[in-house]
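For this depiction, one protein chain was excluded, whereas all remaining protein chains were kept in their positions.
Chain lettering (A and B) follows the sequence in which the chains are written, and residue indices restart at 1 in each chain.
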Amino acid sequence: MKPRNLINITDFTPKDIEAILSLAEKIIKSPEDFSHSCDGKILGTLFFEPSTRTRLSFESAMNRLGGSVIGISESGSSSTTKGESLGDTIHTVSHYTDIIAMRHPLEGSATLASQHAEVPLINAGDGGHQHPTQTLTDLLTIHQTKHDLDNHVIGLCGDLKFGRTVHSLITAMSAYPNNRFILISPEELQVPDYVKHFLDSKNIAYEEVERIEEVIDRLDILYMTRVQRERFFNEADYVRLKDSYILDNEKLKNAKEDLAILHPLPRVNEIQPEVDDDPRAVYFDQVGYGVIVRMSLILSLLGMGEL
Amino acid sequence: MKPRNLINITDFTPKDIEAILSLAEKIIKSPEDFSHSCDGKILGTLFFEPSTRTRLSFESAMNRLGGSVIGISESGSSSTTKGESLGDTIHTVSHYTDIIAMRHPLEGSATLASQHAEVPLINAGDGGHQHPTQTLTDLLTIHQTKHDLDNHVIGLCGDLKFGRTVHSLITAMSAYPNNRFILISPEELQVPDYVKHFLDSKNIAYEEVERIEEVIDRLDILYMTRVQRERFFNEADYVRLKDSYILDNEKLKNAKEDLAILHPLPRVNEIQPEVDDDPRAVYFDQVGYGVIVRMSLILSLLGMGEL
Partner (left out) sequence: MKPRNLINITDFTPKDIEAILSLAEKIIKSPEDFSHSCDGKILGTLFFEPSTRTRLSFESAMNRLGGSVIGISESGSSSTTKGESLGDTIHTVSHYTDIIAMRHPLEGSATLASQHAEVPLINAGDGGHQHPTQTLTDLLTIHQTKHDLDNHVIGLCGDLKFGRTVHSLITAMSAYPNNRFILISPEELQVPDYVKHFLDSKNIAYEEVERIEEVIDRLDILYMTRVQRERFFNEADYVRLKDSYILDNEKLKNAKEDLAILHPLPRVNEIQPEVDDDPRAVYFDQVGYGVIVRMSLILSLLGMGEL
């Protein structure tokens, strides 16, 4: 039997996700019940592309479960520089570890890697493609903050064209009844057509607007994203657009009292620091939920969850 | 309540320092009593500037307490390269860890970081400014070697201008009665005026001399420092001065039998290897005390000490 992996958030059925979130809630309630669950287990963190935040979140999760972590955090120190194939590297690391979290700059690399892994493999980001543990983090944050995953008006703001977390969140939240999406972006950075086709095919309501102010009063959830310099084709476009979608206290005046403001972080200036003290800002709580949901995922893939 | 931090050695009162040293002595006597004190706890080591020695000392300390360690050891792999503020990075890492040790090239960065940390933060060096755990290490070494912290003639030798550990040690030892300082350095590398003003204001005796040989017979403690190439403005000055203050067996002939020779390490050639076998050389014992005092500090800041 091949081990279970998480490559793409769509690998998980809504029932799978429910199991992950349900176990996460148990961990939140009694973390001490899980502090030795992974005693003697080893997580391998293979980061062929740097991502401090994601790597530390996985490491924290495994340590909180009593397990240990080994890994690489830069491609330069890997055997792949000696001409080894990614498959061989993964096959080898399978013998050192009980579960692997891999980040790699090439799209599709996680799928390839999972074919050579002899332990469960988690995709911690492959190129612009997929980053499913961020989506699980977002779902847990929404669930903990709003108490359910349905009947929400969800605003997504910023770079909706290249932001993989946005696409995954739309897909994931579309599985729950009566969610509606408001897509807030400059024309140049609208969601790709395949996302719109997906929403149309499911008969899910969405609208596209250009300014936060137009819609802020209707939102239950506002998911801000960073305008990533590295996604732009030229510097001039980046400079022109990067400050267009900045959230501040002024823009929040007309927002609902129970709005939840999320952000995958890191941010540059798309949310002003003054917003941090607003009780509706949950993006730093989101960081903590990211650790919890990875604990739940590790347990589940190792067969100690409810998956 | 904000967590307790250690940014500057002056954050600690003499009573605080006594509590740290007292717990350190208990650890030395029965290390096994503390080998599970930090089970399930995570230390974050954020080294935005490389410092193998300090980082490994903290990691060893946390592992000896049963805790685990996650971190970064180079600025290049951090989210700060994506434009994130230091405050956001620290706020985020607070959610991954129970206590943070940070080293950063900019003066004042540790104070800034502590304002965003939600867990205790230890300054593991910020620019040329402060390195308080080195001072705690020095104090524990003196206390263990000389059995008390007062009534000592303390020679400080080498680069006294740029050496932050020297300034901190003078400040710290000035709090105990009847210590006197002999400052041994070339004129160009004398202690800064503010240190002399501090000593004058406290009526503490000190003298400045140019040669070790003049004073070696009067010293109870000799604190050697490295002539750091990176502190010099030009290479010619470095070459001219670097060998001026080299300790060897010849110079030690007139020293007291119970002299204690300390050095913060690493050394280049300012102490000849032949001195290593002299029982008065305690600079490698000092390395061991550095681990112990960090164990004591971690426990204390986590509320498990006597602070």
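Throughout what follows, a residue touches a chain if its C-beta (ideal position, glycine included) is under 8 Å from a C-beta of that chain, and two chains touch if they have at least 3 such contacts.
A quick note: this is a predicted structure, and the numbers were derived from the prediction, not measured.
Residue in contact with the omitted chain (choice from A:T92, A:N151, A:N178 or A:N249): A:T92.
Among A:G40, A:P177 or A:P279, the one in contact with the hidden chain is A:G40.
When the full complex is taken into account, the listed residue touching the unshown chain is B:V291, out of B:I70, B:V119 or B:V291.
Although one chain is not displayed, chain A still touches it through residues 39-40, 42, 44, 68, 70-72, 76-79, 81-85, 87-89, 91-93, 95-97.
Interface residues of chain B facing the missing partner chain: 35, 50-53, 56-57, 59-60, 63-64, 66, 68-69, 73-74, 226, 228-229, 265-268, 273, 284, 287-288, 290-291.
What we mean here is this: only the chains that are shown with their structure count from here on.
With centres defined as mean CA coordinates, chain B is found 41 Å away from chain A.
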